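With one protein chain removed, the remaining protein chains of the complex are shown where they sit.
Moving on to chain A:
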């Protein structure tokens, strides 16, 4: 705990705000279902798009369900699915990029062309086929989102890694007889972390959008559950009334992504200073 506090103190103000927002949403995702006042699919209000009240803190949605409860459940999907998929995509993409950059030649060629093939498949169509073949499940969604964003991360990581692989310190390591793994992880990767973290933040936002798009098509998180993106979508008609049912999940997405990016940006600064 003290370690965490000293870490928080080392960050500049925007970083602390980011850290707070990320922690807030992580807690919401973890403890949300315990805190939710109503069941996620229960119709509890006779009115739809009702405003904030003591009974329904964030009002009710287009079917008269409690928005707060749905938000707390939804955070779980968005945070874990989005973050999980973004991490999976980045780790896979970067690992492949390092293999390509260290070995070069035909290895690079094979991996790069495979990635080009993957990038040419439209993500929604790919998701459709996968869901049709295996049925919708959370693991499958995670995998789809990750696979969709691996090539993008791979391209960025490969470009950076190739540049770094031409540096003298990598040449020196090779002349010492260091193993390729050691060169990739010990010499190249530490210099790639900052741009990769920025990329991770970006991918995370994309994945949240992809997941909500999939949910809209009925391929994503299955009703009555919904992730934050689909909460926005399903309540879109409430926008004319300024209903909290649409504003709350939109704000949730905004604070989560902005928070994540603020934190990442602060980490970058903290490292270079």
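Operating definition for what follows: a contact is a pair of C-beta atoms (placed from the backbone, for glycine too) under 8 Å apart; a residue touches a chain by one contact, two chains touch by 3 or more; residues count from 1.
Keep in mind that, in the parts below, contacts and distances are computed from a predicted model.
K.L.:
As a check of understanding, state which of "NADH-quinone oxidoreductase subunit K", "ABC transporter ATP-binding protein", "Heme exporter protein A" or "Phenylacetate-CoA oxygenase subunit PaaB" is the UniProt name of the chain not shown.
P.N.:
So the chain that does not appear here would be "ABC transporter ATP-binding protein", according to UniProt.
K.L.:
Just name the one of A:120, A:176 or A:240 that touches the chain not displayed here.
P.N.:
Only one of A:120, A:176 or A:240 touches the chain omitted from view, namely A:176.
K.L.:
For chain A, which residues touch the unseen chain?
P.N.:
167-169, 171-172, 174-178, 187, 190-191
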